[in-house]
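A single protein chain has been omitted; all remaining protein chains appear in their positions.
Order as written gives the chain letters A and B; numbering starts at 1 within each chain.
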Amino acid sequence: MSDARAVADRLIKAKRLNALLTPAKDLRKSLLAQAEAARTTGVLYGMPVAVKDNICTLEFTTTCGSKILEGYQSPYEATAITKLKAAGALIAGKTNCDEFAMGSSTEHSAYGRVIHPLDKARVPGGSSGGSAALVAAGAVPAALGSDTGGSVRQPAAFCGVVGMKPTYGRVSRYGLVAFGSSLDQIGVLGRSVHDAARVLSVISGRDARDSTCEDRDPLRLPTVPESLQGFVIGLPKEYFPAELDPAVKRACDRAIRMMKELGAAVREVSLPHTPYAVPTYYVIAPAEASSNLARYDGVRYGPRFDGHQDLHALYRTTRGQGFGPEVRRRILVGTYVLSAGYYDAYYRRAQQMRALIAQDFRNAFDRGVDLLFTPTVPAPAFKAGEKLSDPIAMYMSDIFTVTANLAGLPAMSLPIGRVKGLPIGGQLIGQAFLEDEMIEAAYALERVVPATDEA
Amino acid sequence: MSQAWETVIGLETHVQLRTRSKMFCGCSTSFGAPPNTQVCPVCLGLPGALPVANGAAIGLAVRGALALGCTVHPKSIFARKNYFYPDLPKGYQISQFDQPLATQGSLSFLSPERGAVTATIVRLHLEEDAGKSIHDRFPKATAVDLNRSGVPLIEIVGGPDLRSPAEARAYLQTLKQLLEYIGISDCDMEKGSLRVDANVSIRRAGETALNTRTEVKNINAFSFVEKALGVERDRQIALVESGGSVSQQTMLYDAKESTVRPQRSKEESHDYRYFPEPDLPPLVLTPEFVAEQQSELPELPGQKRERFMAQYALSREHATVLTASRAVAEYYEHVVRAPAEPQSAANWVMTEALADAKDHQEQLRVSPAALAQIIALVKGGTLSNQAAKRVFAEVASKGGDPRTIAESLGLVLVADTNVLAAWVSDVLGAHAPEVGRYKNGETKLMAFFVGQVMRASKGKADPKLAQRVLEEKLSA
Partner (left out) sequence: MSVSRDEVLRIAQLAELDVDDDALPEIAEQMSRILDYVAQLSAIPTNGTVKTFVPGPDAMRFRPDEVAPSPLMFGPAQFAPAFKEGFFVVPKLGQFE
């Protein structure tokens, strides 16, 4: 029981970050009850795992960082949560995020922005910024996030923690509030590769309630390798452009050198359709979102807003006032690209481009490359407010992460150094359902890379 | 005026598939439960819930497509049809759009005006139903029940091949019979398990191009089909003849007033923003799965009719009546196999058995074995036709063995020549003038004498034997 209290204390101490949406009182009470009920034989027995607020839990409300779900208590829980609890983990509160996971800074939350743990003027990244900040602050060893275009890996890179996005279909999406259904995966943020990997292993595997979840056994954890002998690491040249932040470049070069020293073969590859990834993503994700968010209409759940004398008024005020500006913007763009006369020019074209982007990866892997290594984000954490007025500048923060979502591949970020005290992340992109190889390489790199040294 | 005009109608029929659970979740499909009690995260459209397709619904849809002679596609795609309505929980309906389950089938039916007609089936696709909005339950408010939300449907889109409201009715009747026959739906319009929308246009007789059509909705009982389409046809003709033109719009049928009125444009969503449903991988049907559904299909009404004509030497008309419903066809074949002579069995089933069923909730109350026995008793001379009908009625209402009943009712024909001879003597004694005329060659009086014997015996005399005895006596 003292453990549960200590867990609660650590989380509550991190309050200044605004990373946790669960009130202290509710958190304490639930953690005590959970600790009492936890399965002592579970592989995660007693491990507190904070959960992004777009994953349904029975213990706490699920608001998705939105006013439209203010106070919403889900009557069911996500499959990933059921699996965590069955493994003895404690659900350690719900974390702040960009509204419906739409954003790269966690400034787009109806419940206030999340503070970067190392620099209060900066953003922790997003959309899983609350989860990343809590792990970085040492409040929890691991947290669940969701990754649609980089929402686990980008905040992991900004906050200096490990962030893993599994292959599309590796983890059930049942109970993950949908944003871009063909891109979304639940991912894990952890203070180490091992913490992230063991949580990912528990939540992975088949689920009869998600048709897009593959009928596969849970991920098996690899052992920590002695070397990277036999690994071929590809460096896609499109991810190292001339304008890349020099410190980020230096940190990547150092990590690459270390992988070579560990025995990996390193070779340059090309993924020629990379420049189209962000526009492709910003057609597909809003299109799917515009449809996924249609259910928030004030009819069945969530609050209603004033001024609804008829049905249309109910819809329009609920949705107009319940959604924040970024969500409204994406719903409008998504509605536009699916509307009559535009489907072929936008949505269909984007799905074709998606095929070309996925083919780029297959070509690289077919030529004997096991894993790709890239920077996770082009630059370290930016200042709060810096990109709020320029949606496209904000979208460019996802430039190196969206491709793995478009191609459905596993990818992860791990800290590889710092610049002026701010963490820099390196990204490994693996082959579909070969997370074990990706994790193996990450184990090896993590042991040698000076993650908190200036690059 | 309507002489100069031809009506062109195509029907879009929504049919609820007969499954225990819903299309994309495990909720029950049973009818009549208290509102919002057969719901779960999936059919309530709760945040985070996902659809998983019901294999039985897919199997039934494939059976429907095969029975309509459609090409069943090895790969089809579910799509989202996006629109807002309070009984549509997700803000979209999961349906199929540009890659449907099946296309290009046909349905042959008997048109009241043109005889045998083959209408094209353009496509058949799977989708989920919406919930129910009830507008008259609360003042100023709409009540929403989501028990129906997610119930599996197929939509069958017929080509513009129907030429009159009566023909549309005949088409729908035949389609309904077929779907009931193959057991994929109970097709009950009152329970909403069969719904129909119609596309209607008119053109001058002899024209081949299609004119602007309207869509008639809200036809919610079988008996309204012909009426609603007639009203819309007449409206279009009157409109065009008075110099107007038909505009493409949705018309709502009002059964009480027997009128149609245009749906307000605000109620119509013109832009459904279809796109492939990302929560569902492609629907891939293996040849084995399709073959299995094919093997589950019973003999179809058309095939059965042809076989009845060949096997039992029945007329097309009789074969059509006997194969109109699967239950009647099976009943008939059981009677024949009992055994009974096929033509007599057909006569008995079409008259006595169907008339009795009509008065008793469509129940065929006399077992095939009992009916075959009754037919045999008539054939063997034990029962007159009249008496057999009484025995049939008695067996139908009380059950039991036909011969025992016939005996207990005293309906068994008397075939004892001594008894018959007594009745014959009485009759001849009482009708001396007729006996004279008969002997002078007026032999058609035999029928009169037989009738008199039957009368004297209160129907119990075996008429054939009675005639023989009469002939003997009169020639003596």
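Just so it is clear, contacts are C-beta pairs under 8 Å (C-beta built on N, C-alpha and C of every residue); 3 or more make two chains touch, one makes a residue touch a chain.
As the structure is a computational prediction, the values presented were derived from the model and not from experiment.
If you put the hidden chain back, the residue from B:57, B:168, B:395 or B:412 that touches it is B:57.
One of A:151, A:201, A:274 or A:290 touches the chain omitted from the figure, and that residue is A:290. Listed residues B:26, B:69 or B:192: the one in touch with the omitted chain is B:26. If you put the hidden chain back, the residue from B:175, B:280 or B:450 that touches it is B:280. Of the options A:48, A:65, A:408 or A:426, the residue whose C-beta touches the omitted chain is A:408. Interface residues of subunit B with the unshown chain, by the touch rule above, are 19-21, 25-28, 34-42, 44, 49, 52-58, 84, 86, 134-135, 137-138, 140-146, 264, 266-267, 269, 271, 273, 276, 278, 280-284. Against the chain not shown here, subunit A presents residues 58, 72-73, 75-76, 167-169, 182, 208-209, 211-212, 214-215, 276, 279-280, 282-283, 290, 294, 297-304, 308-317, 319-321, 323, 328-329, 331-333, 335-337, 339, 345-346, 348-358, 391-392, 407-408, 432.
The definition used in the following text is that only the chains that are shown with their structure count from here on.
Between the CA-based centres of subunit A and subunit B the separation comes to 56 Å, rounded to the whole angstrom. Partner subunit A is touched in their complex by these residues of subunit B: 41, 44-53, 80, 82, 84, 86, 89-92, 142, 144, 266, 270-271, 273-275, 278-281.
Within the complex formed with subunit B, the residues of subunit A that make contact are 55-56, 62, 64, 69, 72, 74-76, 78, 173-178, 180-182, 208-212, 287-288, 290-291, 293-297, 299-301, 311-312, 315, 335, 338-340, 343, 347.
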